[in-house]
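Omission of a single protein chain aside, the complex is shown with its protein chains in their original locations.
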Amino acid sequence: MRLEPRTDTPLALRLLAPVGAVVAALALCALLVAWTGAPVLRAYGLLFEGAIGSRFALTETLTRATPLILTGLAAAVAFRAKLWNIGAEGQLYMGALAAVVVGGGMLDLPAWALIPAVMIAGMAAGGVTLLGPAVLKVRFGVDEVVTTLLLNFVVLLLVSLLLEGALKDPMGMGWPQSAPVVEAAELPKLVARTRLHAGLAIALGLSVLLWLIDTRTIWGYENRAVGANPRAAAFAGMPVTRVMLRTALLSGGLAGLAGAAEVCGLKGYLTLDLSPGFGYSGIVVAMLAQLHPIGVVGAALFIAGIFVGADAMSRAMPVPNYIADVLVATSLLCMLVAGLLARYRLRRG
Amino acid sequence: MSSPVKGGPEVVLRLAGISKRFGPLLANDNISLTLHAGEVLALLGENGAGKTTLMNILFGHYVADEGTIEAFGRPLPPGSPRAALEAGIGMVHQHFTLADNLSVLDNIAVGTELLWRWRSDRGAARRRLLDLSQRFGLEVRPDAPVGELSVGERQRAEILKALYRDARILILDEPTAVLTPQESAGLFETLRRLTADGLAVVFISHKMNEVFAASDTVAVLRAGKLVATHATASTDRAKLAELMVGRSVKPPAPAPLSPGEPVLELAGVTVASGHGRPLLDRVDLTVCRHQVVGIAGVSGNGQTALAELVSGLIRPDSGRLSLKGSVVEHGDPADMVRRGVARIPEDRHSAGLVGTMAVWENLIAERYRDSSFSRLGVLRRSAARAYAREVIEEFDVRCPGPDARTQLLSGGNMQKLILGRTLAHGPDLILASQPTRGLDIGAVSYVHSRLLDARAAGAGILLISEDLDEILALADCVTVAYHGRLTPLLPHDRVSVSQLGLLMAGHWDILRDILPETVHAA
Partner (left out) sequence: MDFLSIILDILLSAAFWTAVLRIATPYVLGTLGELVCERAGVLNLGIEGIMTLGAMAGWMAVYQGADLWTGVLAAAACGALLGLLHAALTVPLGLSQHVTGIGVTLLGTSLSYFVYRLVLPQASTPPTVEPFQPLALPGALAQTPLTYLAFLLVAVVAYVLYRTPVGLAVRMVGENPAAAEAQGLNVTAIRIGAVVAGSALMALAGAFLTLSAFNAFFFNMVNGRGWICIALVVFASWRPGKALLGALLFAVFDALQLRLQQASGGVLPYQLFLMMPYLLSILALVLVARRASYPRALMIPYRKGER
């Protein structure tokens, strides 16, 4: 058997690939569910219901999707430029850190000014966090995969340090958590009496904006060229290093924004368990979306649904909710294969 | 070693009805061939005629769609280099298959022992290698890392690799492409020793003079079909050329033009390499309007640095580069384009084009910031597409349209695309690095005629090529690169191929005979 590149990939195939991957992942994980002794169909039924079965479930899924869209975009823009940013988790925490600092009473501004200031501070913190590894990559040739991964641990320790020190909430009864952000820094709710907040609108707006930049502007043009063939881009006269650094700022900024939005929209303060791995799930989101900014929205909704639904399912039957993480990981691997099948055809001999 | 030649020559290899298709391209169409012990068969054909595909099938890199192969009377299982090796077939690839970081001995011995022996017998391997090296006059240094070898040494290592495994049939793919004429002669001498020992040799070439220098039989391929097989002695150049191309070919004939004012001047340019001798060493060079200056030389003697310098990718560490009389202080690719340099890169796939992007996107790659293609950072996509349609038309690029993905184009059409991108703006200087490498004859003559048109229109051309025939056909003046130095310009009608060969090998003392008047200057 041999793989032969297709001369072109029809749109239907590109859309079908993630669907096929998800179905395959669900089927594979059904074996795992069956192994626990739980009835598979009922388990998946509960998962489905828990994700979108009610108004409450739906808003929960949308709330959970908000940071995933942003970290998914962070991974997508970076991977497009072949900048392997695996550090979205750390950048997210840096953004959250900036949000509690700037939004914690440091600035006395009305909401219309404070919210943008806090969001921009979060983006800046995340962007600068990725700028370091990006500079090491272009200046010294240091592989950014390892540096961004290692920085995740450094950032978490930094957050822990600050939460037990300078940023510790005096009213927090000894828990390592920050003081809450001021009311003017809180993102408004989208639907009353739910947890759904304006972060979702920001995330959706950004994915459309990024798609427009990607296809319509010389920025996007340069990004695509540099990502696909940096040598040819440099030969043609494109500023390859600048594109790399710009992409790093943007990617880190999106992850940082995810953190700021979680703090200001949902939690109100910063703790060490702000993110259950949004940074890593963002990679899966980006891959399922085939790095397309609009596709990221759909992929993030799916992943969010899995997490929210699995929580509901594991409350009802003895299937640990880690099944969601297994499903997400399996989806990623299945998506890689599906993407390959969309780009190549199998040939004998 | 097995039986010596006895009586009539034994048939060692028989290919019957080989066909191979790559997508829409029929690369080999029902090809049948026989090869005898002690015979040198030249497989002659244009680039893209299917020679390399055929040999890759023979060696098991590809599997034929149809047809069978017999070696020494036994069928050869398809798709297995191991089976080919075991049947006594050795192949020397055009791009050497050696690992730079490993020693010559490692490269030759790998895969010759059972994988699961508890230790390698390096002593025996070394003895065997040195013995073969002596017997066939192929000198190598067993412990040198391949990365440190010259091209000639690498080729000897490749041939030894095949002999080490008792190859009785040796396939050489374009073996002389990277050698000086003198090194090629040495190679042909080696081939004679091998065939005297009873080996059979297939060598692939698109150069006529080599066929006559080295082969007993010649098989001509054209567009995937075997069009003729002749005893070399019973045929002549004109006949072979016509068979190869399918029509008679005229070499390009540049009209005599007197050079105009200088467009490119290098004065004492040095580019350091970071370690050891510099990539370019105090180079002086002038290219004038209406003039083609050819740079000959074995690859790796500074041509790449020279091309990168004129492309704006690197800057001189000392010395001066001027364009149209003004010194370029901080050259970068965009600056060079603005100053009227058309740059045709050596490797069109990796440096010239972004394969996954559309034709129109590649066509504007050097000028997307111009107001005709973007405004306030927003691409003017319909204007760019319209422009692309014009260039496609003007430069005869065969493609479905401006939105086609570039990687689907053939090599010739990719090169036309690059010509269109660079020549459409009336350049003052053209840097053409290996402009016809790997192209078929039609595309080659198209590229040549475009370059000569530009020369007539007033451009100066810096032509860097490993193909001496191309340089001698196009260039008004030739200079030879060796160890980062350039010889003075030699008028093309005062230097012969063999003289160029000696210069390429570093024998610059003969400059005295070619240019008696400049000896003191040099």
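Per-chain residue numbering starts at 1, and chain names A and B are given in the order in which the chains are listed.
Going forward, contacts are C-beta pairs under 8 Å (C-beta built on N, C-alpha and C of every residue); 3 or more make two chains touch, one makes a residue touch a chain.
For clarity, every value in this text was computed on a predicted model and none was experimentally measured.
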List the neighbours, among the chains on screen, of the chain that has been left out. A, B
Return the single residue from A:W84, A:Y269 or A:F302 that touches the missing chain. A:W84
Just one of A:T59, A:S207, A:N229 or A:T330 touches the chain that is missing; which is it? A:T330
Considering the whole complex, which of B:L98, B:L149 or B:C399 touches the chain not shown? B:L98
Touch residues of subunit B, complete complex, unshown partner: 22, 56, 59, 61-63, 81-82, 85-86, 91, 93, 97-102, 106-107, 109-120, 161
Contacts from subunit A to the absent chain lie at residues 2-3, 32, 36, 79, 84, 86, 136, 140-143, 145-147, 149-154, 157-158, 160-161, 164-165, 280, 283-284, 287, 318-320, 322-323, 325-326, 328-330, 332-333, 336-337, 340
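In this section, only the chains that are shown with their structure count from here on.
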Between subunit A and subunit B, the Cα-mean centres are separated in Å by 47
Contact footprint of subunit B on subunit A as seen in their complex: 4, 7-8, 216-219, 221, 224-225, 228-229, 231-238, 349
Taking the complex as given, what residues does subunit B use to touch subunit A? 23, 63, 65, 78-79, 311-313, 332-334, 336-337, 343, 345, 350-357, 361, 365-366, 368-369, 374, 377-379, 381, 405, 408
